[in-house]
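What follows is a short report on a single structure.
The complex appears here minus one protein chain, its other protein chains still in place.
== chain A ==
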Amino acid sequence: MTGLIARAAGVSRRYGDIVALDHVDLDIPRGQLVGLLGPNGAGKSTLINLFVGLRRPDDGRVEIRGRNPMTPATRRIVGVTPQETGLPLSLRVGETARLVAAHFADPVPPAELFERFGLTGIEGRQCGSLSGGQKRRLAVALAFAGRPEIVFLDEPTTGLDVDARHHLWEGIRAFHAEGGTVVLTSHYLDEVEALAERVVVIDHGRVIRDGSTAEIRDVAGMRRVSLTAGELPALPGVVSAASDDTGRAHLMTTDADALVRELVTAGVPFRDLEVRSTSLEDAFLAMTANDHRSLA
């Protein structure tokens, strides 16, 4: 089966005076791995909450396979990891997985689920006694308990160490490789870059960019020119300049060629020149540059 699995059409959502989403259109084809990117308060989690039936849009329509996600039956093919980890603290890990599995016709057996997410061996522990990382991994594992066709992961790897993150990435990639659709938000931009084939940038409740990871990177058209030098003269076309702890200067520019030419003609002594295409984080910062909200 091909076609759209999830769709938002002209969706708006307000909380009192605050507009969380402002006429958002988003089509998610079956089998895609989509990254939602945007600063805090951009509307990412609100969009996910609409898709998983937790909230109702004020305007427009949200559909999962053409149907309303507020209807419980629609959610049989949906898996969710909310931004805030919620677990029944006095239940054991195995009991929690079985409770969730009881909602589905053909759930993944808990042992298999735990194996996949590195939770084997803690089935008998109460959720309240788990470490933060274990809780997070369990919360992500639960999204996959019902053999979903689409999962919504809201900052799935927050609070995980590097190993656990990479382990989780493998789990997400494996699900995607089997044809699963993934919508994820993340604070870690390298995560979106590493996983997603499509990036949707949301800010102020609007979709401001939508494209492949490479496209989003190119849209900004930025290059990062790094060099070790003494005092730098005023240089044309530099969008931002910063130096790191080692005294290395990093210049963001839309025209790296002109910048390097200018450096040479100005006779600036420099070494270890490096010109790189920008990371998604840089592109993203450039796109929301007029906004001073932090990424954290």
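Just so it is clear, a contact is a pair of C-beta atoms (placed from the backbone, for glycine too) under 8 Å apart; a residue touches a chain by one contact, two chains touch by 3 or more; residues count from 1.
In the analysis below, contacts and distances are computed from a predicted model.
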| item | value |
| --- | --- |
| Name per UniProt, for the chain absent here [options: "D-glycerate dehydrogenase", "NADH-quinone oxidoreductase subunit D", "ABC transporter permease" or "cytochrome-c oxidase"] | "ABC transporter permease" |
| Touch with the omitted chain, as defined above, among A:10, A:66, A:86 or A:236 | A:86 |
| Per the touch definition above, residue among A:55, A:137, A:165 or A:223 touching the missing chain | A:55 |
| Sole residue of A:78, A:141 or A:164 that reaches the chain not shown, by the stated touch rule | A:78 |
| Sites on chain A contacted by the missing partner chain, in the whole complex | 52-56, 72-76, 78, 80, 82, 84-88, 90-91, 95, 99-100, 102-104, 126, 139, 142, 146 |
